[in-house]
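Beneath this line is the structure, given in C-alpha cells, with notes to follow.
In this view, the complex is presented without one of its protein chains, the others remaining in place.
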Amino acid sequence: MAMTLGQLAEALAENGMECTLAGDAGVEIRAVNTLEDAGAGEIGFLANPKYQKLLAATRASAVVVRPDRKAPARLNLIRTPDPYAAITALIILLHGHRTHPHWGLSPAATIADSAKLGRDPNVAPHATIGNDVVIGDNVTVYPGCYIADRCKLGDDVTLYPNVVLYEDTILGDRVAIHAGTVIAEDGLGYAPVDGKWVKIPQIGHVEIGHDVEIGANCSIDRATLGKTVIGAGTKFSNLIAVGHGTRIGDNCLFVAQVGLAGSVNVGNHVTLAGQVGVAGHLTIADNAEIAAKSGVVNDVEAGAQMLGQPAMPINDAKRVYATFTHLPEMRQRLKELETEVQRLREQLPPADAKTEGRGGTAPPASGRRRSGGR
Amino acid sequence: MAMTLGQLAEALAENGMECTLAGDAGVEIRAVNTLEDAGAGEIGFLANPKYQKLLAATRASAVVVRPDRKAPARLNLIRTPDPYAAITALIILLHGHRTHPHWGLSPAATIADSAKLGRDPNVAPHATIGNDVVIGDNVTVYPGCYIADRCKLGDDVTLYPNVVLYEDTILGDRVAIHAGTVIAEDGLGYAPVDGKWVKIPQIGHVEIGHDVEIGANCSIDRATLGKTVIGAGTKFSNLIAVGHGTRIGDNCLFVAQVGLAGSVNVGNHVTLAGQVGVAGHLTIADNAEIAAKSGVVNDVEAGAQMLGQPAMPINDAKRVYATFTHLPEMRQRLKELETEVQRLREQLPPADAKTEGRGGTAPPASGRRRSGGR
Partner (left out) sequence: MAMTLGQLAEALAENGMECTLAGDAGVEIRAVNTLEDAGAGEIGFLANPKYQKLLAATRASAVVVRPDRKAPARLNLIRTPDPYAAITALIILLHGHRTHPHWGLSPAATIADSAKLGRDPNVAPHATIGNDVVIGDNVTVYPGCYIADRCKLGDDVTLYPNVVLYEDTILGDRVAIHAGTVIAEDGLGYAPVDGKWVKIPQIGHVEIGHDVEIGANCSIDRATLGKTVIGAGTKFSNLIAVGHGTRIGDNCLFVAQVGLAGSVNVGNHVTLAGQVGVAGHLTIADNAEIAAKSGVVNDVEAGAQMLGQPAMPINDAKRVYATFTHLPEMRQRLKELETEVQRLREQLPPADAKTEGRGGTAPPASGRRRSGGR
C-alpha cells in the first residue's frame, strides 16, 4: 500500500498527533525503514539525538523528526513532538500487523474429537489439540503446537510454532505466544525426604489475561495449588522464567531472560529489565522499575526504581557503583592514613590522666586493627 | 476421589506423620488448594507464618497447620509438625500424579523400523523416533519429540512435548523431561585458527541417571569426548544450560536459568539457586549451596554456602553487601579525615631528627596519595 506524504501527515493528524509537513507533500511512500536502510519510497524517523548524523546520509524519501530538529534542506519532513508514536502509527498504516498463513483445519493436524473450536479456526499441520479443549473464534495455531487437555483459549489467540500449553491452561482474548514457549509445565516442587527429592504433584494451573504477548522460549510454571497468573496487557520478551504460583499484574513489561521465583506478587505496570532475578515470596508493587541484571531480594514499593545486586534505589546504586573503581585506592589511602596518624601520635607528648585513663600508646582499637584483616 | 478429614488424618499417621485432628472428622475433602482459593470440600495448609492472616479469611473446609499455630475456632484442623510434608502426602493421596493422554503407537508418529520399544509404549502424533533407538516399558513420548538414532531410554520415562534428544543419549528409569528441552546438542567446541573458529566434532554423549526430572527449555551439551552426566535423582527447573563434559552428581537441585560452563564437576545434593553461573573446569563438592545470581569462579568445598559475584562464603557476602550502601559516605569520610589529619600535622611542630630521618613535611606516602586516584 502506498500513500503520499501529505496523506500520511493527514492520517497522523486524524490520530490526534500534531504535525507539520516540510517539503514535497506529493512524494509517494510505500514503506517505513531505518534511516540507514531506507531508499526511495520509504520514510524513516529520528527520535534519539545520538543518531543525528544519519540524517545527512539517509536516502529516505521522507523523515519524521521533532519540531526543533535540524535537518538537511533536501529532506522531506514530518515534524511532530513524538516521532516514535508517529512512526508506530505509520508502520501500522503502511504495513499492518502480520498476516498468518491460512491453514483452515489442516488434515495434518491432530485434533481430539472432544475439542470445541470457534469460528474460522486456523490450525496448522503437525499441531495437536487435546481432549475437551475449548477454543474461541479466529484462533491461529502454528505448526508443532501442543494444546493439552482441557485448555481454554479466548478469541483471536495466536500460538506461534512449537508453543506448548500443558493441561488446564486458560488464555484470554488476543493472547499471542511466540515460538517455543512452554506454559504450565511443572515447577520445582519437591519435598526433601532422606536426602532425596519427592515430587509434589503440581495440581494448579496457569491463567493468562487478555492482550498478553509472550516472547519465544519462555517457561511459565503451573502453580502447585491454585494458579499462576499473568495479567491483562502484560508483555514478555524471550527466555523468561516464571516460578509456580507467581502472580503478575496488568500491563507489565518484562525484558529478555528475566527470572521470577515462585509465589512472587507483581503489581500493575511493573517493568523488569533484562536478566533481572526476583527471589520467592516477594511483592513488587505497581509501577516499580527494576534495572537490568538486578537481583531483587526484598519487597519493592510502588513506583520505586531499583538497580543492583542486591537491588537498591537506583540513585543510591549509581553512587555505590561509582565508588567501586575507587575501592583499591581507598584501601590504600586508609592504610596510609593509619600510618600518618600513628606518626602524629608519636610526635605528641604521651597522653596522661586527662585522657580519661586510656593508655598513651597503642590504644585497644588500634591494637585490634593491627592484628585485623589487612 | 473424596475422603473424610478423619480418613486423611489416619492416612498421614500411617505414613508416619504425627497428627491430631481438631474439629469435624466427618467433613468430606475432595481436593487440596491454597488458603486463598480453597472452598467447601477443599483442604489448605499454612507453613510460612508470613501468611498467618489468610487463616482468618479462608473458606477451606480444613487446614493443615503446626501444633502450636493459632487458628480461628471455626476451622477444622489437622495439626502436624511438618505441614509441608503432610500436604505433599495429601496432594498425592487426593490428586495423584499426572495421567498422560493415551496414544498407544500413534499412526501419526514416525518410528524407525529398527527402533525397539518396550511394553505399553505411548507415542504421540508428530513424534519421531530414529534408528536403533531402544526404549523401555511404559514410556510416554508427547507430540513433537525427536529421539535421535541410538538413544537408549529406561522404563517409565516421560518426554513432554517437543523434547529433543540428540544421538546416543542415555536416559535412566523414571526420567521426566519437560517441554522444549534439548539434550546432547553440540557444545561450543571450536579451535581458533587464523581468527576463525574451526568446529571440533562433538563425539561424546549425555547420560542421565534414574529419577532425574528436567524442566522446560533447558539445554544440556553433549561432551566433546566421553560424556556429560546428570546423576540419579537430580532435579532441574527451566532454562538451564549445562556445558559439554560437565558431570553433575545425585540428588542435586538446580533452579531456573542456572548456567554451568564445560568440564565442571558437581558433587551430590548440591543446590544452585536461580541464575547462578559456574565457570569451567571447577569442582563444587557435596551439599554445597550457591545462592541466587552468584557467579562461581573457584572450587567450592563440601557443605559450603556461597553468595555473590564473585561468590564468597555467604556470611562474608552478606556483610560485604551491607557495606555497599555506605561506600559513597565512606569515601567522603576518608577525604575529610585526610583533610583533618593534614590540619593536625600543620599544627604540630615540624618533625625533627627524632622521627628517624623522615622528612618533616610531605612524607612520600602522603605525596603519592595526593597525586593519586581521587
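Just so it is clear, A and B label the chains in written order, and each chain counts residues from 1 on its own.
The working rule: a residue touches a chain if its C-beta (ideal position, glycine included) is under 8 Å from a C-beta of that chain, and two chains touch if they have at least 3 such contacts.
As the structure is a computational prediction, the values presented were derived from the model and not from experiment.
Asker: With the full complex in mind, choose from B:T58, B:T234, B:Q257 or B:N287 the residue touching the hidden chain.
Answerer: Of these options, the touching residue for the absent chain is B:Q257.
Asker: Which of B:L105, B:V134 or B:L225 touches the chain that is not shown?
Answerer: B:L225
Asker: Quick one: which of A:A108, A:V134 or A:A285 touches the chain that's been left out?
Answerer: A:A108
Asker: Have a look at A:K53, A:K70, A:H97 or A:R119 and name the one touching the chain we're not showing.
Answerer: A:H97
Asker: Which parts of subunit B are in contact with the chain that was left out?
Answerer: Missing-chain contacts on subunit B: residues 110, 126, 128, 130-131, 144, 146, 148-149, 162, 164, 166-167, 180, 182, 185-188, 190-191, 193, 195-201, 203-204, 217-219, 221, 223-227, 239, 241, 243, 245, 257, 259, 261, 275, 277, 279, 281, 295, 297, 308-310, 312, 316, 319-320, 322-324, 326-327, 329-330, 332-334, 336-337, 339-341, 343-344, 346-348.
Asker: Residues on subunit A that touch the omitted chain in the whole complex?
Answerer: The missing chain touches subunit A at positions 31-34, 36-37, 44, 48, 50, 84-85, 88, 91-92, 95-98, 101, 106, 108, 124-126, 142-144, 160-162, 178-180, 213, 215-217, 233, 235-239, 251, 253, 255-257, 269, 274-275, 292-293, 309, 321, 324-325, 327-328, 330-331, 334, 337-338, 341, 344-345, 348-349, 351, 355, 358, 363, 365-366, 368-369, 372-374.
The definition used in the following text is that only the chains that are shown with their structure count from here on.
Asker: Give, as an integer number of Å, the spacing between the C-alpha centres of subunit B and subunit A.
Answerer: Centre-to-centre distance between subunit A and subunit B: 23 Å.
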